[in-house]
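In what follows, a single structure is set out as structure tokens and then discussed.
Note that this complex is displayed minus one protein chain, with the remaining chains in position.
For chain A:
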């Protein structure tokens, strides 16, 4: 059994030392001198699916016993990859709020945004929605090659939303061929409930 005395060490040192010890040992006893560190060390161990027992607890003395379980020994590697892109990768919402992509030459920006939208067809996982706001609606309505791409996306089950206020502003409401005319509330709701990529 490996013993770690992490008393007097500031966060996150007790956690770091315990994590290191867990890589090479099946049983670890960590001693800390405050409740914060004790809670954090216990969290780490539970996250790594080990058994945790607080064996001694006083105002400024906490002894935490950590025992790795069989399954946990295999999962060690996975535990090391914290912060990986596990969080909701599927079905993103793409927000197109301009008729160019990036800052710089406008001509180039227009070419880039068209290129971007056509690659959405091949993106895995498939986008959930593509929302067009402000000058973005010009792109969706006036640029025929974009309209064609959007029609393909719509056929593939991607929702295309066009901001109604924006269509009115640019006098484009009667020229919409692809997509649904949407209101602010629906747009806000879509943006709020999904992982959004701003284009």
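Basically, contacts are C-beta pairs under 8 Å (C-beta built on N, C-alpha and C of every residue); 3 or more make two chains touch, one makes a residue touch a chain; residues count from 1.
Definition applied: contacts and distances are computed from a predicted model.
Enquirer: Given the choices "Branched-chain amino acid ABC transporter permease", "Acyl carrier protein", "Iron complex transport system ATP-binding protein" or "Selenide, water dikinase", state the protein name listed in UniProt for the chain not shown.
Expert: Choosing among "Branched-chain amino acid ABC transporter permease", "Acyl carrier protein", "Iron complex transport system ATP-binding protein" or "Selenide, water dikinase", the correct UniProt name is "Selenide, water dikinase".
Enquirer: Please identify which residue in A:36, A:69 or A:175 touches the non-displayed chain.
Expert: Only one of A:36, A:69 or A:175 touches the chain omitted from view, namely A:36.
Enquirer: Of the residues A:28, A:95, A:130 or A:150, which one touches the chain left out of the display?
Expert: Hidden-chain contact among the options goes to A:95.
Enquirer: Pick from A:4, A:137, A:161 or A:187: which residue touches the chain that isn't shown?
Expert: Checking each option in A:4, A:137, A:161 or A:187, the one touching the absent chain turns out to be A:187.
Enquirer: Quick one: say which of A:133, A:146, A:160 or A:178 touches the chain that got left out.
Expert: Of these options, the touching residue for the absent chain is A:133.
Enquirer: In the full complex, which residues of chain A touch the absent chain?
Expert: Residues of chain A in contact with the hidden chain: 10-13, 15-16, 18-19, 34-36, 39-48, 79, 82-87, 95, 97, 133-134, 184-185, 187-188, 191-192, 196, 198.
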